[in-house]
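Omission of a single protein chain aside, the complex is shown with its protein chains in their original locations.
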Amino acid sequence: MADMRVKIGEYEFVNPVGAASGTFAYGIEYQEFFDISKIGAVFTKGLSYEPIIGNAPPRLHETASGLLNSIGLQNIGVEAFCAEKMPLLREANATVIANVFGSDADGYKRVVDRLEREDGLAGYELNLSCPNVKAGGISFGTDPKIVRALTAQIRSMTKRLVIVKLTPNVTDIIPIAQAAKDGGADAISAVNTLLGMAVDLKKRRPALANVYGGLSGPAIKPVALRVIHQIYQKIDLPLIGIGGIRDAKDALEFMVAGATMVQIGAQNYRDPFSTLNIARDMEKYLDDHKIPSVAEMTGSLIS
Amino acid sequence: MADMRVKIGEYEFVNPVGAASGTFAYGIEYQEFFDISKIGAVFTKGLSYEPIIGNAPPRLHETASGLLNSIGLQNIGVEAFCAEKMPLLREANATVIANVFGSDADGYKRVVDRLEREDGLAGYELNLSCPNVKAGGISFGTDPKIVRALTAQIRSMTKRLVIVKLTPNVTDIIPIAQAAKDGGADAISAVNTLLGMAVDLKKRRPALANVYGGLSGPAIKPVALRVIHQIYQKIDLPLIGIGGIRDAKDALEFMVAGATMVQIGAQNYRDPFSTLNIARDMEKYLDDHKIPSVAEMTGSLIS
Amino acid sequence: MKKVIAKVVSRRLFDGGYLRLQFESDEIAHAAKPGQFVNILTNPSLKPYLRRPISIEDVDNDKKTVSLLIKVVGPGTQSLESAQVGDQLDILGPLGNGFDMDSLAPNTLLVAGGIGVAPFLYLSRTVAGGSKEIFLHLYAGGASKADLPSWDDFHGLTATRKAATEDGSFGKKGLVTDVLKNDLGKFDPKQTTIFCCGPTPMMKAVFDIAIGCGIPCFVSLETTMGCGIGSCLGCVAQIKDQDDAIDHLRVCKDGPVFDASRLTWEGMR
Partner (left out) sequence: MKKVIAKVVSRRLFDGGYLRLQFESDEIAHAAKPGQFVNILTNPSLKPYLRRPISIEDVDNDKKTVSLLIKVVGPGTQSLESAQVGDQLDILGPLGNGFDMDSLAPNTLLVAGGIGVAPFLYLSRTVAGGSKEIFLHLYAGGASKADLPSWDDFHGLTATRKAATEDGSFGKKGLVTDVLKNDLGKFDPKQTTIFCCGPTPMMKAVFDIAIGCGIPCFVSLETTMGCGIGSCLGCVAQIKDQDDAIDHLRVCKDGPVFDASRLTWEGMR
């Protein structure tokens, strides 16, 4: 049976399949479906220092092979997370990476600061797709200088994994990825959602109350694969591929293009077991093809 | 029966439905299916001064609700277009807009220069998604300065319509759209394809010989609608919406979001009659809803 | 809540584009409470992309099968329409809190618009089979007679039943809200509760009538769902607390039934 373990920095994951932030709640909610310690990692719903109530409804709209959402970062806040979710996550023995964000650099810092006092976290994933209030609402992840400074700041606060999650809504991903590396990130995860919109023709209204939303699902897979491949060609850092992954084949394609791990996003809505099943099916693929270790897949594209 | 005419600058189109560049050959090839003077406009396959043989195959790959292509701008060159296609297009009485590109600013200029000596063209659509060889292959449409200069240059050469076609692969579309306006464009068309990639897992190879390709089709519609809406909010210029339009409903959604016209792209491959049928179905929609003129739909979104 | 692969055991089409599907799942049947729902992967391919939430219409006496009453409106419900007896469906359920049975008053009015009548069948059967002395009064509205496909199934389960159709083809001609308004004088507000399920404008109208009379009103909401299990935060309804602070609660997990007085109705379509 193939060795499914992968490493990022010093951390060893049981397999390369994680659950993407915002698609797996705080992780523990899925324990009633399966043993969540059996997947590579749980990336929690984005955590801010204070609770956030998010955007008004409607927040979801289905598109061709995709899903638009404008949740607006609703979350219970880091304090409630530590009080209500972390004890259960520790008990479940889950590999947990906290997805964190703030409306300014200080916001990120305060969340991580609080989480550093909590046992049982493998690391942090910095969501850089959210609006930087001090920079007029443009997202953090579009400016290399900000990405580097923010990453370095968090890096200096923790020995845990620091993963920088990038937005695909940029002209050139390379300077941003380089900035994450320069700031001391252990890995880059990509992609977050594509900025999109839908119109309700009957009502002549935007389908989402927030007008714009993030596009995820199979529709975006080609864009996500391209981003992973671009970064892999230029930046020497472990990558976590995200975007439209539905099955083991999709996940392996991301690994072939350069990813060390993957995250399953909206597919969790279609099937709450998908992370577990995809890890299992990947192992079967490797066994069928007599590939001894999943780590061999990373960057194995012949071009 | 609803008035289907729309105007861009001084030019009146019979209806707002055009055929997108690269998805309708040079236009005349579709005359055997239907009378091509009955659609709003034919946007020709991208024309360069010299013929181009394009990328090696494979050039196409299907994705979830989308299509990746890497044709590599293969075309017969402006001279052959004038000699072989223009006489037939004139005879067919088609409204023709030549989609033009070059590997540098001079390349664009030479194509337009040649076409200015040709009767029967309504205007030019500048494809700014192609690589700017002098700027290291980054596409023209990512730099506002270049967009403005290039637009102004073409503007100074012609009284015909100058339409600037934008790439969605940018961090912020507004400065680019503003540059097109400042350069004197009559309209902006958006979007061109999203940069994407696919992996053939079995062969461990990129599915396209060129590795990266352009994503089109229903998958990208939410991104395209968002781009049109963003520009419409900020820039006072007629817009032509493109991206994933399959039917009259899709087309009307683009108009509601701010487009004056639309273009049908990959859907032409599924149905060579789609431009004609979509125009007909839009008219029916307007009649059913007692809307006297299609132009009223533009920007009618309630937000 | 479970994920089951359940076999379709019966299928019946009604006029007007309605469909009743019965599937086998003792796990869901045993756990089901009135007002809960299931979330169905209607099509393993991508059209539609998401699961579709459907109320539990009824559970058989042996608690082996669950039935659903479905109005065919789009790709998801069309996929369900094409399901045949013997086919397997991928179903999550039972989901949500359902109706709060502690809120049942001696007079409980069930006000339904169109397909909104679905969950009231199991509710009525449960109450009818229960020990508390509760009089149920069904008010069911629809555009036409065909929009009341389950009318006959309520026979014997409610104390009274009234129907209203917009075209007058069945029951009173007009809106069910008008019938309700006319009747409300008969009920002592202190002994009465309204449970309502239907289109948003109708539920709002019922709520307005209810507060006018000081009658508690619970509504079962319908929003677009991502996961159906409380994870995505996509399905929220906006509520306000006592001091008018706004929050967003998940229709799938915290609902689908809400005390209507808590709702702002913002974005409910």
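Each chain gets a letter, A, B and C, in the order it is written, and its residues are counted from 1.
Here is the rule we use: a residue touches a chain if its C-beta (ideal position, glycine included) is under 8 Å from a C-beta of that chain, and two chains touch if they have at least 3 such contacts.
Nothing here was measured: the structure is a model prediction, and the numbers come from that model.
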Chains still shown that are in contact with the chain withheld from the display: B, C
Contact residue for the chain not shown (choose from B:G22, B:P144, B:G196 or B:P222): B:G22
Residue of B:S65, B:S139 or B:Q153 in touch with the missing chain, whole complex considered: B:S65
Contact residue for the chain not shown (choose from C:K2, C:K47 or C:K240): C:K47
Selected residue (touches chain absent from view) among A:A64, A:C130 or A:L252: A:A64
Interface residues of chain C (partner: the chain not displayed): 45-47
For chain B, residues in touch with the removed chain: 22-25, 29-30, 32-33, 45, 53-54, 56-63, 65-67, 69, 71, 74, 203, 209, 217-218, 266, 268-273
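FYI, only the chains that are shown with their structure count from here on.
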Any chain in contact with chain A as well as chain B: none
Maximum centroid distance from chain B, chain identifier (CA atoms): C
CA centroid of chain A to CA centroid of chain C, Å: 36
Centroid distance [mean C-alpha coordinates] between chain C and chain B, Å: 47
Residues of chain C engaged with two or more neighbouring chains: 46
Multi-chain contact sites of chain A, meaning residues that touch two or more partners: 63, 65-66, 203, 217-218
